[in-house]
Every structure is written in C-alpha cells, then in structure tokens.
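For reference, the structure discussed in these notes is given below.
Shown here: the complex without one of its protein chains, the others still in place.
Order of writing sets the chain letters: A, B and C. Residues in each chain are counted from 1.
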Amino acid sequence: MKREVPLIICATVGIVLIFQYFIPAEPFGTLNQVFSDWFQVIGAFAIWLGALNLIKVSGNNVYKKRKDWPYSLLIIISFFVMVIVGFFFSGGRRFQDQGTAFSALYDYVYSPLTSMMFALLAFYVGSASYRAFRARTKEATVLLLAAFFVMLGRVPLGDTLTSWLPNWLHMSNIANWIMNIPNTAGQRAIMIGIALGTVSTSLRLILGIERSYLGGE
Amino acid sequence: MSTLGVWVGAILTLGILSFLYKDNPFYKVAEAIFLGISAGYWFVSLFYQSLLPKLFDNLGLTKLFGASNTDGALQTLFVQGKFSGQLWYLVAGALGVMMLIRLFPKGGWISRWPLAFIVGTTSGLYFTRYLASNAYAQISATLKDFVVAGHPGFLGWTNLNNLVVLVGVVSGLTYFYFSKEHKGTVGATAKVGVYFLMVTFGASFGYTVMSRMSLLIGRLDFLYRIWLGLIK
Amino acid sequence: MAIENKGFWQKLMTIDRRIIFIFIFVAISVPMFLKIELKIPVSPEVESLYQTISKLPDGAKVLVSLDYDPGSEPELQPMAETFFTYCLQRKFKVIVIGLWPQGAIQAEHARIVAEEKVGRKFEYGVDYINLGYQAGNEMVIQGMGSSIPQTFSVDYFGTPTTSFPIMQGVTNFSNIDYVFNLSAGYPGTVEWVLFAVDRFNVILGAGNTAVQAPQVYPYLGKQLKGILGGMKGGAEFEILTGLKGRAVKYMVGQTFAHTIIVLFILIANIAYFATRGKEKGKTV
Partner (left out) sequence: MPKLFMLGLLMALLLFISAAAQPPPTGNLDTAQSASGVAAPPKVTAFDTPNDAGGSITIQWERSPDDVFSPQDFAGYDILKATSPQGPFTKIGEVPGGSRGPDPLTRTYMDNGTKDGVLYYYAVDAKAFDGSSRTVTSAPTTSKEQWFNSSQLNLFIAVIFLTAAILYYISSAKAGKKLYIRKIAGLEAVDEAVGRATEMGKKIFFIPGTQDMDNVQTIAGLTILGRVAKLTAEYEARIDVPVSRSLVMVTAREVVKEAYLKAGRPEAYTDDMVYYLTDDQFGYAAGIEGMVVRQKPATIFYQGAFYAESLILAETGNSIGAIQIAGTAMPAQLPFFVAACDYTLIGEELFAASAYLSHEPKQLGSLKGQDLGKLVFILALLIGVIIQVSGIFDFSSLFNVVGGGE
C-alpha cells in the first residue's frame, strides 16, 4: 500500500497525460486542464505545511532565545500581519485591487524589497564578470570574447569605436551576429539535450524506475 | 503614492542595499520582514487564486456559504439532481487533505499519494511538451532556412550562417553524448561543441548585463526622484 | 619598479568587490542628474517589429499581453507606454490581458502615461479594454484559442466582457490582427509562440527583458515578428515610433555602467596577464 499505490497513481496519470497530447476527443482534451487545477489545489493545501514549518523554526529560535532571535520574531509578526490583512481587511477575493490594505502592503513593503533584491544583480554582475572573465584557458577566452563583443555591441559606444570600419563590422552588427548565429546554435543544442533528458527522466518516473521521491520503508 | 509608504519603501530599499557593504542589523530587519511578508503574501494568494476558484467554487462550497452566486457541483447534484464533472474536484480536495495528514506523526506515508499524482502529472506533461517545443521545433528551425541548391543565394551568407548554426547544434549535441568516451572524432566534435556553448554563455551573460543595470536604474530612480525629489 | 608593478597588479587581481560596487553605483547615479542624449542605432529585430505594426490598418484589433511584474518595470514599462501611445495614435483597438497577476495594473499605469502623451483618451470598452489577469499560464492562451469571451468572461473591473462594443465579433485569435507580448519570464513569449503562434497562427511581436531575449531569439522569423530586447530595444522602438520617452533617457546611465564593466574586465585581464607573465618569467 505504502509504495504500490503511489507508483500506480504516478504511472496512470503520466500515461494518460502523454496520450491526451495525441487524442483530441473528450475527456482527454480537457484532462490537461483538470489535472493542472488539481495540482494547484494540492499546492495550495501544501503551503500550510510550509508556513507552519517557517513558524515552527522561527518560533523555536525565539523560544530558545537563540542568536538573532528578535529577527525570527519579526518574521512571525510580518507573516501574520500579511495573512490577517489579506484575509480579514482586504475585501476577500479582490484582495489585490488598488486601495486595499493588502495592496498597500504589497506596494510599499513587498514591492520595494523584491525590486531592490532583484536590483542587487547589477552589482553582482559586475563583481562576477570582473572575477570570472579572465582568459585562463581557451574556453574561458572564447566566453570572454563573446561577452565582450555583445556587451560593447549593446551600447552606442561600441559603434562609435568601430565607426571607421565597414558597416558589417560595426560592433552592434557583430553582437547581433553572435546573438543570432553561434548563440542560437548553442541554445538549440542545450534545448534539444534538455528535451531528451526530460523525456528519459519522465519515463523513469512514470515507470517507477526513479522513485526516491517516495522515500523509504 | 502616500508619503509614508514611500518612506517605508525607501528605508527597506536602503536596508537591502546595505548588505553590499556587509551583513548588518539593518539588513537583517529588512530580510526578516521580507521573509515574513512574502510568505504571507503567497499564503494568501494561493488561497484566493487556487483553493477558492479551483476547489471551493467548483464544489459549490463558496455558494453554500453565500460567498458566490455560481452553482458548483454540490448545487448541481443536490438541487438540480444532475451529475457534473466538477464533482471530480472532490478528488483534488481529498489529495490536498492527504497532504495535510503529514502533520500527524503516523500519517506521513499517505502524502505520497498526492506526491505521486504531482510527479505523474509533471512527467506526463513535460514528456511530450519538451519533445515538441525543445527538440522538434529546434531541429525544424535549424533546417528550414537553408536556401535550396540552384536558387539565388545558395552560396551566400544565409547558407553560411545556417551552416554555422548546424555545426553548432550537431557539435553541441555531441558534447552531451554520455555513453562514448570523448576522444578521436567524437572528442574533437565535442570540443567544437564546447566552444559553441562558451560563446552562448558569454553572449547571454553580456546581453544580461544591460538588463541588470536597468533594474538598478529603476531603484535609483525611485530613491532620487520619488523619495528625495532630487531629479525631475 | 618591476616589483612595485607586480604588487600593484596583484592587488588589482584580488580587489575587494565593494570597490567594484561603488564604481557601478556612481556610474549609474551620476548620469541621472545630467542631460545628455545618445545616438542609438536601430537593430533589425526592432525594425521588423515596427514594420509589422506599421503595416496594420488603422483600427486593427490588437491584443496586448503584459506578463511581468514591477520587478521588470524599468525595462518593460517604457515599452508598454510607447506601444499604447502608438496604438492611441493609430486608433488601434486594444485588448489587454495579463498572464501574470500584476500585468493588468501595469497596463493601467502605462495607459495613463500614453493618454497624457497624446492628449486624448482611449474610450473604455470601445478602443480599449482590460480583461485582467487569468490564472493558468499557457492554458489561458490555449483557452483563448477556442474562445476569448469564455476565457475572460468579465473584464478587470468585473463587467461581463461581451457587453462591450470592442468585444463584438471577437471569438478567438482569428479575430485578432496582432498580438503584442511583454514578457519577463514564464509564462511569457515562449508560451505565446508555442501555444498561440504554432497552434493558432497569430502574428506575434514581443518585448522582453534583456535576460529573456536570448531565449526568444531562436523563434525570430516565422514564429516571432520582431523582438524589443531590454532597455535598448525599448529605446530603439521609441526612436522608430518617434515617441522618445524614458528608455532613451535611461540609456545614458546604462551605457556608463556598461562601459565601466567592460573596463573592469579589461583591467582584470591585464592584471591577470601581467601577474602571470611575471610569475612564469615571460610575457604572454
């Protein structure tokens, strides 16, 4: 029961979904949609597990007065503020509309945090390229050159530097060529490889060959 | 934007920014608020965007509690006496509840059923989807732009470029060939493939730099223009 | 002298990353306070997008899908603003949707900017409608392929979709002349290509964050008629449409920061070769 049933569920669902791709007739046509709805429902239940875990871990820190415990307390407080505001003070289903308390928290707290975190990448891109783009090996040199040309080609400076050359050698054209030709080729090789890797992983899962996700016993 | 809101936003922004210097209490506050608020945000969103419309609406629970006017499976079954496909969403509800049984020490194993369902769905969908869009579509795209022999431009730039792409794809795929040692012809081809991959990585990286800079521009624009009013 | 040199280069090799951070910060900050304008050449993929929309007849029905959130605003919002302004000028009928929850709000922001620029408003329900967000990612696109009014039964403000004049005669993609997609990831342009272009033959143009763009490049041509890649793409689009806006302005800071990074890579490599040459006793 503990392992057989899950394996049967996985195999059935997987095979049905592969077939639905080729069978237009009902119910196969809509199964895709139904299953993805179910997935979302399960995910929405599961977030209870995640949220409780977050509170448990943070709560433990506070309770045992571990190092930095006040921050753990702050995690718990902000979580409950958001949840209580979302469920009780923001008009139910249309909680995301402009003007609700939830959307105010979103706009003034969540959004600046997420945008700034994202923007940190501007700095990290700088430090990563300074450190990593060194012509240590032939491969690294190729990587470096491609990055160099594309970077310069993306700003007007690149063209200014190469304006004395014939048009097709202008930096922006070289950058476009790199993007369109060798970059596309590499992307495609990666994509086709991924497709095959996905196919065989999926197949192993459907056939129950790969079953570590089910745990032991 | 309200002034208070802008100030809160600006202070939190600076909190995150301060991490670049080093880890500090200011960042820790911003981080803790971020973790709590975002976990709460997703908790609420998933309820309203998944649980409510996908499960409770379909089953008719929302109507039962007067939160909606649309009939669900319960209404069609008991009021109209008809079977509706929405009733199948009971299965989804059951699988969801099985997930929660994990909270009880002895019930962990039952959550493997919904897990198996999810893994099965993912495998089934990705199997064909990736084959179609990642493998077939890319092979077709690699071949379809070749100019046919005898047509004008057969020996032109287009075909040369197409040939470069073809060489790149074939050699790149060779690099991903696992069950043969990479030496001799295979090794040489795989080597060419590695160079193509390196160009791809370099180019993608270089291309991305711009985008990351613009994110920072957006944030600094917020700080200088909206918060401090230093620029128009 | 030689010894001093070696020490200098070696220091450069292991420079504290915070120094790089300061340079980037300054490079982006300073130009924001200056008034400079750059000459920006137009790339073929932007040209192709512009050609496609400029050939649409006046009054064409255009579907705009905004699939991003505030995180990608600096890059994509200027594109949305310019596109809406262009639509308003050309009297296109605009149907807005979002595959990301925040897309609908972004659209409203962009619409207001566009209306201020042109000095005329979209008549809601006649030349413009916001159908809001719909959960389901590519399933939404697939659903629209069979019926748009069924997939979006009410608009963003909760009014039944079919009650608006703009939606008369719109059943599915066959009644849409052009689809414009602004995308910052999944679901986005790739899904539009796979599910709308490949299955329903829509004509698609897209604006992408610079990160997303390389992944979309392989579809350029038959499947995708033009890409606006990152802020530069946005700036080029502003130039082609003659509607210079934020993207053109921000490009200065971009260029500065970009140049700084290129210089840093150069310095790092010079330092690398200088120290390596010294160590091995030869100049490479």
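Going forward, a contact is a pair of C-beta atoms (placed from the backbone, for glycine too) under 8 Å apart; a residue touches a chain by one contact, two chains touch by 3 or more.
For clarity, every value in this text was computed on a predicted model and none was experimentally measured.
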Seminar exercise, completed: Among displayed chains, the one left out touches A, B, C
For this session: Specify the residue from the set B:Ala73, B:Leu197, B:Met210 or B:Leu223 that touches the hidden chain.
Result: B:Leu197
Exercise. Contacts of chain A with the missing chain: which residues?
Worked result: 18, 21-26, 28-30, 39, 42-43, 46-51, 53-54, 57, 68, 113-114, 117-118, 120-121, 124-125, 127-129, 131-133, 143, 187, 190-194, 196-205, 207, 209-210, 212-216
Exercise. For chain C, which residues lie in contact with the unshown chain of the complex?
Worked result: 17, 56-61, 71, 142, 145-147, 168-169, 171-172, 174-175, 177, 185, 198-199, 201, 203, 211-212, 214-215
For this session: Name, in rising order, the residues on chain B that touch the hidden chain in the full complex.
Result: 16, 19, 22-23, 27-28, 30-31, 34-35, 37-39, 41-42, 46, 99, 102, 111-112, 115, 118-119, 121-123, 125-128, 130-133, 135-137, 139-144, 146-151, 154, 159, 166, 169-170, 173-174, 176-182, 197, 200-202, 204-205, 208
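Methods note: only the chains that are shown with their structure count from here on.
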Seminar exercise, completed: When centres are defined as mean Cα positions, the distance from chain A to chain B in whole Å is 4
Problem set entry | Gap in Å, rounded to a whole number, between the CA centres of chain C and chain B | 18
Problem set entry | For chain B, residues contacting two or more additional chains | 20, 45, 50, 138, 141, 203-204, 207-210, 212-213, 215-216, 218
Exercise. Among the residues of chain A, which ones contact at least 2 other chains?
Worked result: 32, 36, 40, 96, 111, 114-115, 118, 122-123, 125, 129, 144, 147-148, 151, 154-155, 179-180, 183-184, 187-188, 191
Seminar exercise, completed: The residues of chain C that touch chain A in their complex are 15, 17, 20-21, 23-25, 28, 38-41, 43-44, 70-71, 73, 101, 105, 135-136, 139, 210, 214-215, 217-218, 220, 230, 232, 251, 254-255, 257-262, 264-265, 268-269, 272-273
Problem set entry | chain C residues within the chain B interface of the complex | 18, 21, 24, 28-29, 32-33, 71-75, 101, 135, 190, 194, 198, 209-211, 213-214, 218-219, 221-222, 229-232, 250, 253-254, 257-258, 261
Exercise. Which residues, counting only chain B, touch chain C once they are in their complex?
Worked result: 20-21, 45, 49-50, 53, 132-133, 137-138, 141, 144-145, 203-204, 207-218, 220-221, 224, 230-231
